[in-house]
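My questions will all concern the structure given below.
What you see is the complex with one protein chain gone and the rest in place.
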């Protein structure tokens, strides 16, 4: 039951009255308990308790005036992720999926599963349905992309990345999500804090809906999945951007960290174990 | 208070065991009462009461075996849409939007508002915020596109259409939605039955969130907005496809109709009146 | 030495004074002798001898007035194509390529070799350079695309087709050209009349520059390569469109044919023989 300290600091230069929407606070969810949590703004601003987005993500909004503005967030979290041996869980028939899961079958801005369906079926159509197939998609993405900071940008999509074969965590997740959806497997993008991620930053991974729950995968293999602290899920990165800005504010500095506070053992990145929220 | 009879018949040739998901049933919502409703399948199949998608859309799923399969739906609906003179309602600040509305600010598969933001600000940034600006966006789309069946397909996006300047109702709605979102105005795609639409078919329009509710717009001006019967809303057409097929089923025939049963007067298409659900 | 009769008839409805540019006449080239040739326009119009485009293609231009307009072309051609067993010819180093061939290394509108380079190297980088590698690219395209009339349009590109996995002859050629260029092999699109093509139409194939000449390939395998009569070559289909129209003229009918006049034996489509112009 790992205990983790997460922290993020976002510093802006605000050039005119601007509205900011942040998604940096961690979720309170069955496998993830928030022990304590604090926000601090400069100039001083009393954040309310935030709102909940459609997939359980928490969001905070505020107005900022001209000048410097920073938001600092920290929290202590206890995880109760279940990390189990590779499992035999099945893909569900379309008829059996919960209605709330169905939107994660649809193509989204950065996950054009409609464009990639033929490719997905050709590459993965002969594999047995289930956990192993999503595992195979994740491995394929890991093996065929080259992790290259700066090679993509905020407009890059799964099909761009399938051709260019380069990207960062966001792109790895988008491509895997699009390939899953192309095969009829619901999949969503997940934003997390990650222990042992180097360099420290927000991390983007994904979940596929198998059996009766969401299973977590990370095609980058850059950090242990057991050390991920959930911020929010969405159809793709557009839904869980750490900051949305209406006005004019330049990000001057971003510091992110996640530190294991106890001596829990985290499985190595890339293991084929199944990671879920109970 | 128009009373409308809607009907749709979808006939398929199923070539192997196939799962179908339909979104053809009308919503039960404040401004729209379902007086009666019936489903009929051939071969006979007892449809359950359906599920509700995330934006109030109703969906029905079933398995079909090899051979012919058809689904027939009909309903009598009473509308209580409010049709008012052009109004002065405002765009909301990001801070004031309901959390459930926020996803409709994000780019989606067919509405790449991130790509069109600069264009939108250049074209519409000088207009006064509010209902009039969405009206202006709708008019711009109407005037700059040419309605041309066959000129686009199911993969066409708002940016494609902005360049090609042609499309069908789906494309008109996608472009208007993307331009609204590019301006920071929440907007969503709406699938409807439409009285006096020629040729009769499902129709695609859009809603923008202004003041404290959704307002309906139709950039095509092909049918009176007061005669629209809501099927479902979504981020774009991907969310409200009338049928999703996993397997192999070819659509042999599609018949759609919407008929006014009383002598209500419907405003002419393209009027600048405001249409909302109370 | 096959003797072939080619014929094309293009009928237009001209709606305002319009200029038309045709590329339907066959090339006079080392391996291809034009025995006789005739043009006929209705209304009567005396075509001049035409101009030569940059890659040896011939073009005819004319003005047409309102009303019906047709151009009929026919020619008898003797081919002296060399059809040889699969050969061992090498790819040339960039330093050794003739300067006139270099533009066929660059990406073009429908052959985005810059986008497909990574994919090409991953798929074909381990193969031995030379004729066999281009053969492998051609086979890969044949095996991974599904020939589906109507699945693409005049704007479809190699990367579109790589994802959608469907297309017609034009798309097969574009994808193969882009993959060759992505590997550093000069390649160009070739428009031909084709004996035994069903249904009869203009055909699009491609050539790769190997050793010291252009070798012809057809990823569709729809007709024997020995029965191709060359119209023109270009960077992609944009350069050899059979008609370019400035004004307003709708194509009412198009008839194309190519008929073998003697009892020459043409190798079966898809053979691995090398076909060149001497």
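A, B and C label the chains in the order they appear, each numbered from 1.
One rule holds for everything that comes next: a residue touches a chain if its C-beta (ideal position, glycine included) is under 8 Å from a C-beta of that chain, and two chains touch if they have at least 3 such contacts.
Note that the structure is predicted; figures quoted are calculated from it, not measured.
Student: Among the chains present in the display, which ones are touched by the chain that isn't there?
Tutor: Within the full complex, the chain not displayed touches B, C.
Student: If I consider the whole complex, including the chain that's not displayed, which of C:114, C:139, C:196 or C:273 touches that chain?
Tutor: Per the contact definition at the top, the residue touching the missing chain is C:114.
Student: From the listed residues C:9, C:87 or C:238, report the one that touches the chain absent from this view.
Tutor: In the complete complex, the chain left out is touched by residue C:238.
Student: Tell me where the left-out chain touches chain B, residue by residue.
Tutor: 115-116, 118-119, 122, 144, 159, 162-166
Student: For review purposes, identify every residue of chain C that touches the missing chain, sorted by number.
Tutor: Interface residues of chain C facing the absent chain: 19, 21, 51-54, 59, 61-63, 93-95, 99-100, 102-103, 105-109, 112, 114-115, 154-155, 184, 234-235, 238-239, 244, 246.
Going forward, only the chains that are shown with their structure count from here on.
Student: Determine the shape of the graph in which chains are vertices and touching pairs are edges (line, ring, star, complete, other).
Tutor: line
Student: Using Cα averages as centroids, what's the distance between chain A and chain C in whole Å?
Tutor: Averaging C-alpha atoms per chain gives centres 47 Å apart.
Student: Where the CA atoms of chain A average out and where those of chain B average out, how many Å apart are those spots?
Tutor: Here chain A and chain B have centroids separated by 30 Å.
Student: When you check chain A against every other chain, which residues touch at least two of them?
Tutor: Expected reply: 115.
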